[in-house]
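Here's the structure, in structure tokens; my notes come after.
One chain of protein is taken out of this complex; the other chains stay put.
For chain A:
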């Protein structure tokens, strides 16, 4: 298997260097771009397998580039963004970005996201419908959830929510996306319904429901199922 090519788009030299250093350590091949124009050029001709994208580029609006990159190549995009800009993250995810990492970031975190994203890409081509997360097994095809090998009874809503997260293991799924899938007929998608369902899921699946390790909340953005790699 050839090494994955990762396109790093950031105008800051030091960040680029760091990311490249981490990518090389993990066995990826980094390609770099410092402007939106270069990024679009590389996306077209460089055949990247994934893109790390800083939204604060000097020559183009960040969200616009997400759309343009999505049009030019199928590589999944991971956004690098400041903690405060929750709205920007959600918007980027809605436009087709796969995940995000909050600045200041830890390189291990970036690599973990990258792994999850790349795996999802492989699974999408012929994915097994079974997701493993710690002691929990989620069989999407048979709508079956087991914890320590024992079947756990979930309500329909609970399964809908969990399966939405399990479809994108290790990646963040926005609140709106889960709500749209699990409550397709509700007009005002109420986050409080979702919060209570997630709370019930944690009661049934987490080792310590007050310290969630399986279903992680991303502030103001969505939930992430911490699946095994």
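What we mean here is this: contacts are C-beta pairs under 8 Å (C-beta built on N, C-alpha and C of every residue); 3 or more make two chains touch, one makes a residue touch a chain; residues count from 1.
Definition applied: contacts and distances are computed from a predicted model.
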Check: Considering the UniProt annotation of the chain absent from this complex, which name among "TldD/PmbA family protein", "ABC transporter permease", "Fumarate hydratase" or "histidine kinase" applies?
Finding: "histidine kinase"
Next item on the list: Among A:152, A:172 or A:197, choose the residue that contacts the chain missing from this document, as touch is defined above.
Entry: A:197
Item checked: On chain A, residues whose C-beta touches the chain left out of the figure -> 12, 14-15, 18-19, 21-22, 25, 82-84, 86-87, 103-108, 155-157, 183, 190-193, 195-200, 202-203, 209-212, 217, 219-220
